[in-house]
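This structure is in structure tokens; I'll ask about it shortly.
Removed: one protein chain of the complex. Kept in place: all other protein chains.
The letters A, B, C and D name the chains in turn, as written, and every chain counts its residues from 1.
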């Protein structure tokens, strides 16, 4: 009888939890849309610049979030470009090669790295900049590159961890199969284990992408600014949507600017959703291509 | 490599027949974590013959096969002692010899598992897989080989229209034949079979038995089987296992039931 | 429930013998994604008898068993059409009837898989598990039941000292008997067996066959098997499958080989 | 206009950071410059006066903004050059519905030190006073603390917000709040509090009647050069000073 009651109540509580979460999300969304709807115009993105001119980089955009959108995309691409290869390689090492003392040591290191607050990562990025600035006579300042490196270190443990667990949880039978056919360890990894866990690895990548898209504390210290226009190189400062929203929330001068903040929040949500959908699509294609082509 | 010189060209003396030897084991013991699973096995397995291993379930038959191609190394918490010597490409070698890479060994000593284990990829890719591992890149040759072995195991007609399907979607028996085909594609010298017909119907089973008999000329077969009648039909030698202890001598079945 | 009234107390007319029916299927078709695996099957399975199903591998035997306890619903991409009626607790019911929860059905229609699948818990817990699912809380009763079924499948002596060990560390054959014991612990009305002795040695196999014969009095057995001799020994009826098409009539084996 | 002409033919990037009170002016100036010559890139960040001084000193930005005069140590250590381009007041603000819109200096000090903790003691409703202050890097806070609070205590219970804008938001949303913002940042969402009878406004600051005033500075490390020099010249030019006026500050020229 006890068991039955427990099972029932857990099921009911779970549903309640689900509704709670979705309800708060809906509340947030309706509030954002309600407040930001009025600002969702072309001018929110491009200000008073002609959109085509802005897209062709003919004119700078002022009072629009176009540079912030582009900056966010650059940030994501840049940091993933660093984090994915290093993270996956590290994860492979952890799952397939690392044993004994070394493994528990590195495991702990990654646990800690995953727990390091983002603002400390940002702080580290800033101090790194200052250090480089002093050694290279003012050549290096806070910029896109520094932000990408900092963000990459922030999400690195996520990718390492998911890669590691994805590889470690491959069915032992599958794991033994390729060696039985004469595969070397590297062959087993590249031809069986990785393709097999690629979709799991991708969920780590998705998580990491989301984290890069949303983080404010790191970029606040390493190069995101209120106005900068489009970055022309990775050594430029840049605008980014989360920072823009934070900035508006503390600096807005009137209801119009506030609505712009809400509009930016909506755009950022759309951007994240778009990114997610495309990553999911790549995830699907990739595992099909790797295994069945 | 002292053993290699002394045992080379030796043959097993069974009853009155001399048979060349392919594999020696010397005081082989095997442990799963705390537990001793194989006890001090010293055996000779004859070349180009079918040796059947029987014994109650849990007595260590599968484990013994895994020792022969060093596959146990992929399982955590195992340990081994003793020595296994095998004739490969004409020379006797200690299979743990560092000059013999384990991949090489496993390509020469193919294995079909008790439970079929198709890889999570298409049927075609499953079979082409060992070729890919051995860096065979000639597309046409791969294709021919795949078709050849699929015909060998009588699976070609059933799957020729769905070579792109996931190998794991096949039925149990189809999977078993798929795995056999995959083991054959590299022309191994030794073929280890763990109950190769356990999920097959009598007809398919017969076909496989026929196949095994034809394979004798090109490789040495070691087969775990539960079916007395199957052993009667195709095995040349018979080893009985009980609780990790192997019957020392080979039971020569050639005189009462000579197939080859 | 119109079928229930009309077919109740009907019996199969096979040759000259009348046997009460346990399960009807009516124009049953089954699909894996695009592919039709079972073709329009209309069958009656007799109560308290052993019905053997044979057929080449890949012909849909395992699939048929999965239909009988609705287990296919847990596999992605399957679809079914047609009707299955079963006598449960004295009444004929459509097994897809919403008033019959699927959990209830599966407790009454137990299944042993082709490949043994012990759960990742101790041997004891594995067997006590279905009782826990059915909310049996009486510790003493559970213990008695576990011992009883383990003795039934002749595993008790082998595992009585290591009931706390992980069920997956048993050998293949031990695992299979474990799974059989687990299926029996709830006293099912129908027992579906997918090659129940495929990884057993002859001795264990014989013991299981004995057991199945004694089980006939308490439940209806449907068994997939490849071994002609096994079917000869224990099955009362015999159905042949070919490419998803079942031989329509039952092949009454009672006259030539009556065991019960 | 003429004041922009010096930017013709220039290119490169200019980095500005620091005081948050400066940002509206900086943004408008940058907009005009870039519209005049798109080859120029200007980035503007906040962070507070302290950050502006530090980053300019470290060479991380070309121009640092500060809402207070840097200390002699800072000027000396970093070799800073100052340009004062506006005058600004700092005034206490409350919610527009709050009746207590006039305080004596002592009352204000007591409120901020926590001695007076209820609005009814200063003529308001019977509710606890919600104190707001700025972070320690703020130039606005520094000036307010020195000149309005006479370096008196600020209660540890005070809420801390990070910019002039955030302060305005907080006070505008909280009927029982008191905070302080730069006069240039004040608008109708908050009500200025008259101090000893003088309400903070651009006029009272300009006339010198309202005492809590300060300069808005931009600093460079060493003599300004290149774009930084042109930018600073632009700010103090008539066009630049017009921007200063438009944004609610008092021009120096």
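Annotations for the structure displayed:
As a working rule, contacts are C-beta pairs under 8 Å (C-beta built on N, C-alpha and C of every residue); 3 or more make two chains touch, one makes a residue touch a chain.
Everything below uses one rule, namely that contacts and distances are computed from a predicted model.
Think of the chain that is not pictured: of "Succinate dehydrogenase, cytochrome b556 subunit", "Hydrogenase assembly protein HypC", "Monovalent cation/H+ antiporter subunit D" or "Phosphate ABC transporter membrane protein 1, PhoT family", UniProt labels it "Phosphate ABC transporter membrane protein 1, PhoT family".
Residue in contact with the omitted chain (choice from A:124, A:180, A:193 or A:230): A:124. Of A:69, A:148, A:180 or A:217, it is A:217 that touches the chain left out of the display. Listed residues C:79, C:104 or C:165: the one in touch with the omitted chain is C:104. Residue-wise, the contact with the chain that is not shown comes from A:153, picked out of A:49, A:153 or A:177. Annotation for subunit A: contacts to the undisplayed chain at residues 6-7, 10-11, 13-18, 20-22, 24-25, 27-28, 31-32, 35, 85-87, 89-90, 92-94, 96-98, 105-121, 123-124, 127, 153, 156-157, 160-162, 165, 169, 171, 185-186, 200, 203, 206-207, 209-211, 213-217, 220-221, 241-242, 245-246, 249-250, 261-262, 265, 268-269, 272-273, 275-276, 280. Seen from subunit D, the chain kept out of the figure touches residues 47-51, 53-54, 58, 74, 127-128, 130, 132, 135-137, 155-162, 169-170, 173-174, 176-177.
Subunit C meets the missing chain through residues 69, 71, 74-75, 103-108, 110-111, 113, 117-121, 129-130, 132-134, 179, 182-183, 186.
FYI, only the chains that are shown with their structure count from here on.
Centre-to-centre spacing of subunit B and subunit D amounts to 83 Å, using the average Cα coordinate of each chain. Across the interface of their complex, subunit B is touched by residues 172-184, 187, 191-192, 195-196, 291-292 of subunit A.
Here subunit A touches subunit D in the complex through residues 58-60, 62-63, 129-130, 133, 138, 141-142, 224-229, 232, 236-238, 247, 249-254, going by the rule given at the top.
Per the touch definition, subunit A reaches subunit C in the complex via residues 1-4.
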